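All protein chains but one are shown in place.
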Amino acid sequence: MRYDLDRELALGWLRAAAAAVERRHEELTALDAAIGDGDHGSNLRRGFAAVITALDALPADASPGTVLTKAGSTLISKVGGASGPLYGSALRGVGAALPAPSADLTELAQALRAGLGAVQKLGGAVVGDKTMVDAFEPAVAALERAAFDGFTLREASALAAEAAEAGARATIPLQARKGRASYLGPRSIGHQDPGATSTALLFRALADAVVS
Amino acid sequence: MRYDLDRELALGWLRAAAAAVERRHEELTALDAAIGDGDHGSNLRRGFAAVITALDALPADASPGTVLTKAGSTLISKVGGASGPLYGSALRGVGAALPAPSADLTELAQALRAGLGAVQKLGGAVVGDKTMVDAFEPAVAALERAAFDGFTLREASALAAEAAEAGARATIPLQARKGRASYLGPRSIGHQDPGATSTALLFRALADAVVS
Amino acid sequence: MKKLINTPESVLDDALTGVAAAHPELTVDRENHVIHRADAPRPGKVALISGGGSGHEPLHGGFVGPGMLDAACPGEVFTSPVPDQVLAALRATDGGAGAVLIVKNYTGDVLNFSLAAELAAEEGIEVRTVLVNDDVAVEDSTYTAGRRGTGATVVVEKVAGALAERGAKAAEVASVAERAVAASRSFAVALTAATTPAAGRPGFDLPEDQIEVGVGIHGEPGRRREPLRPARELVAEVVETILADHTLTAGDEVIALVNGMGGTPLIELYIVHGEVAARLAERGITIARALVGNYVTSLDMAGFSLTLTKADPELLELWDAPARTPALHRP
Partner (left out) sequence: MKKLINTPESVLDDALTGVAAAHPELTVDRENHVIHRADAPRPGKVALISGGGSGHEPLHGGFVGPGMLDAACPGEVFTSPVPDQVLAALRATDGGAGAVLIVKNYTGDVLNFSLAAELAAEEGIEVRTVLVNDDVAVEDSTYTAGRRGTGATVVVEKVAGALAERGAKAAEVASVAERAVAASRSFAVALTAATTPAAGRPGFDLPEDQIEVGVGIHGEPGRRREPLRPARELVAEVVETILADHTLTAGDEVIALVNGMGGTPLIELYIVHGEVAARLAERGITIARALVGNYVTSLDMAGFSLTLTKADPELLELWDAPARTPALHRP
């Protein structure tokens, strides 16, 4: 159990994320096939496999920020598509906000808010557009609230994962206004957004890494 | 009921043949799809439709030979594929042997033997090669025998049709040695040859025309 | 899934091996996934670069060569290239006269190319970007990611490539490319769905008598489903849809591209083109130049797209100018 985000937790989070993507890439691809182009799972799979390799090459004393920034750069270099630059910039944004060897819950929430900001700056999506933002925003908000309310990292990260999952599910009835799914117009309604789904998976990985 | 092959019977035969092809072209195409290229039915359909049109343009006093020669030339001009030149040359061969206004059964058998000769000269197939010759040869032989035995045209043409049909069925266990089906090697075994099937249909059309 | 591949993961690498073996006139940077002219960089020449997901072949690699692209950046199947790739292409072709990126308007392509452009600018390469967005099936660009780039890409790469080959400046090349984009509209229908190697099954299920109308080139479903109709009626609808969004009137000339999506026999594309010509003739619009074939494909999808580019003397002259690429030649 961890109480702060340090180098170990950053690594653990990314490893848990990579494992989750590996386990569930087919599901992500299937969601993307329904309203996109059917590559989201393989995109993230390729990206996180490269992240794991890149992490091994990091110096042993790298800060959590360096770890996350490196992961973000790797995603940008390896994923392509919409999700590559978006997730890559998100992690780079998170990493840039975490220069110290360890960060408490409040600092982590702030860093994730910065990451979300990077996504929104790049992609221009707001909540309700049926994108990863629909899971990302409520997860960050849940962390912020939990930090304000004095929750532990364990409780907070679980709440964030639940919020992200609820946000992902809430994309089902929406009509997409950003990304590829927007081309379908009303036909995008009734499907869960693949990017929101993978965002929920990343927040669940954080919660899992915290308790393990 | 007709007792000799005259102009009317030649026309009746071709019309009955065209009608039979129109009725059964899908079956011929399906047989050709199994061991060939799936066009035999549409080839003959296109050809006999053109034959009907060509017949309308013939002078009212054309001999049966002229009628059949014209039909043969039309098939050559319109069908293409292997069956076009083969059936076309066959009918031209039959027609060339029937210069008089009417022909008796012996003369008809001789003319059809000449038509078969044209097919064999052009295509080089012998009985057992799994081609139209497998139906054509026994049909001509049946006519010849019937003529020798003094049968009527009605009886003889029915026997010829049955012989052709039996010959067509007998192609099923054969391995093709001519035409497209030969490319399949042993895989051509177990299928009825489309050309033998259409030959049987042409002899049945003759028998039908005789009684109508 | 029936595909001539080794593994879904190695599709791009293995294909680039084949491209390298087949085209000695091109250089394939296997590590960075860049296809460029063997004679790059050409000092003083604007570098014309494009790229996008793979699966649209011959786009873009098939259009690399004198008179068209200097380099192409093929991403993974249906996935835009990564910035590193585009940067490698920019470096390999930098002749000191700047670069023009031809980018099909998809979120992923726009983001990755623009990250690359930023990086290149930091290295002193002046980069201009032209967005291709010709697909009229995307009706409302306020509530979408905007119109997709499809068939017009070929026209844009051809005319911009011809101008770049003559030593025009980057601003001029970008400007004629933008003019070609503005003059072009496309619309596509699919008879079957594409199967990506990664997904392993068709992107959508389509009953035997139904087609998807207004599809893109990434195996995504279209705007709606319709019964399959005779080519004449289908083409009439496609022409109508394009003309409703185009400023074409009697007396105008067009470049017409009847493009196969990969799974449609060429004989059918010619049937489609015959119908396109008839429908345009009825309206007094002349096809000044025609291109019929598989140019911007969607893997094994059956269907076609029609692109109409309003022609003017400059565009026609550039369209006719020499080009020597694997997929498009002009003497």
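Here are some notes:
Letters A, B and C mark the chains in the order given here, with residues in each chain numbered from 1 onward.
Please note the rule applied: a residue touches a chain if its C-beta (ideal position, glycine included) is under 8 Å from a C-beta of that chain, and two chains touch if they have at least 3 such contacts.
Source: prediction; values computed, not measured.
For the chain that does not appear, the touching partners among the shown chains are B, C. When the full complex is taken into account, the listed residue touching the unshown chain is C:18, out of C:18, C:167 or C:284. Checked against the full complex, the one of C:42, C:273 or C:310 touching the unshown chain is C:273.
Of the candidate positions B:96, B:127, B:166 or B:184, contact with the hidden chain is made by B:184. Touch with the chain that is not drawn comes from one residue among C:38, C:171, C:244 or C:290, which is C:290.
Contact with the chain that does not appear here is found for just one residue of B:64, B:81 or B:95, B:81.
Mapped onto chain B, the interface with the missing chain covers residues 29-30, 33-39, 41-43, 46, 76-86, 122-123, 175-180, 182-185, 187. Those residues of chain C that touch the chain absent from the view are 1-7, 11, 14-23, 54-55, 57-58, 62, 77, 191-192, 208, 211, 228, 230-232, 234, 258, 262-278, 287, 290-292, 294, 297, 299-300, 302-304, 324, 329, 331.
The criterion applied here is as follows: only the chains that are shown with their structure count from here on.
Taken chain by chain, the contacts fit none of the simple shapes, being neither an open path, a ring, a star, nor a full set of pairwise contacts. Taking the mean of the C-alpha atoms as each chain's centre, chain A and chain C sit 32 Å apart. Between chain B and chain C, the centres computed from C-alpha atoms are 54 Å apart. For chain A, no residue reaches two or more other chains under the stated contact definition. Shared interface positions of chain C, i.e. residues touching 2 or more other chains, are not present.
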